[in-house]
Every structure is written in C-alpha cells, then in structure tokens.
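Sharing a structure here in structure tokens format.
Chains shown are a subset, placed as in the full complex.
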Amino acid sequence: MNNIQILINELVKFRDERNWSQFHNTKDLALAISIEAAELNELFLWKTTEEAELVDQNKLKEELADVFAFSLLLAGKLGFDVKEIVLEKIKRNGEKYPVEKSKGTAKKYNEL
Amino acid sequence: MNNIQILINELVKFRDERNWSQFHNTKDLALAISIEAAELNELFLWKTTEEAELVDQNKLKEELADVFAFSLLLAGKLGFDVKEIVLEKIKRNGEKYPVEKSKGTAKKYNEL
C-alpha cells in the first residue's frame, strides 16, 4: 500500500475511534485546513524572510502535519486520489505557466 | 519510490524549470498554502452543509490539489518526511485526545 493511503487509513482510524466522522463534513474539513494553515503562518508573523528560516523545526513539523492531516481526511472523504489530482494540477499549471513565459517571474498567469 | 516523493519530485521539477525556487522561501510557501486553503473554502461560502456536499468535484480537486502542492513543496524544502510527521502528529493527538474523553465530542483538548 502506498504512503498516502497508509496515512489516510491511520487518520480515518483515529477519527472513527472517536466517533468524529459526524463533524467531518466537507465544509468544516476545508475550514479546518484553513485554520491549520493560519497556525503554520503564525510561526512566521513579524519575522523577516531570513528569521523565518530559523523557526523551530518541531513546531513547523506539527503545524504542517496538521495541514496534511485535514487535507488527507478531506481527500479520503471525497474519494480523491491525491497522486492523481496533484499530477493533473501540475499538468494544468504547465499550460497556464509555459516555461518560456513564466521563467524567473512570479507574475500570475493572467498577467503574463 | 513512494507516492509522496514522486509528487515532491514532480513539483520541484516544475518549479526549477521556471526558476521559481528564488520565490519559494519558507514564509511565502506557508502563505501560499493559506491562500489556496481560502480558495478551497470559497467553494463553500454561503452554502449550507448539505449544499457544500454538492460542489463541483473538478473545482474541489483543483483547489485541494493546490493545497497539497504547496504543502508538499514546503515539506520538500524543509526536508521533512511527510509520512513521519503525520504519524507523529497522530500519536501526539492521541495523547491530547484520549478516546474515552473525546469520543463523540468536538471540544478542544483544553476544554475536555
């Protein structure tokens, strides 16, 4: 079994042991991702780009793990194949950001 | 090679073809996750929990894929093993949310 499925299975097991699937509707799972992303960002607030590179790695691991956890739970709930949707998105982004136009610039595709 | 590493490699290849690693500092990658999470949430805004379950699956796949993409890029940049940090977080959450106390309730650990 691949790593992504192993993680989803562990997360679902954790959820079901606590009878939490009743709370895990699509809308609230998406909200949870957003809240965890904000907690990750809080580690960098008021810090320069350089200082941000020095943030405590254990805190970073925990907050990033939370983002992954809810993202994986949402993917699992919706029956999405994470590998497939990410590869598909890379392909689409390749069309929106062709190398020759986007190389070395951070402009959005609609400004290229 | 496992699925997670395959995805990180593809994302890094995409990034490097465009010479974008100069923009991908830790702080901005975290910010990008947060912005993509908000775009995911926007699909559910003003919708009831029931209506949220009916949102267009293709849009959902794209927005969730974006959250995964930047999360994987950040994990890759920091050298984190995604499987390891998520399993570690599940373990810690098991201590914060013991089954007997947290079963069937959505309370935060500090309110249990």
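Side notes on the structure shown:
Chains: A and B, in written order; residue numbering restarts at 1 for each.
The rule we apply is simple: a contact is a pair of C-beta atoms (placed from the backbone, for glycine too) under 8 Å apart; a residue touches a chain by one contact, two chains touch by 3 or more.
No experiment lies behind these values; they were computed from the predicted model shown.
In this structure file the full complex is assembled from 4 copies of one chain, 2 of which are shown.
Quick note on the criterion: only the chains that are shown with their structure count from here on.
Centroids built from CA atoms put chain B at 2 Å from chain A.
Residues of chain B that touch chain A in their complex: 2-4, 6-7, 10-11, 14, 17-20, 22-23, 25-28, 30-31, 33-34, 37-38, 40-41, 43-44, 47, 49, 52-53, 55, 57, 60-62, 64-69, 71-72, 74-75, 78, 80, 82-83, 85-90, 92-94, 97, 99, 102-104, 106.
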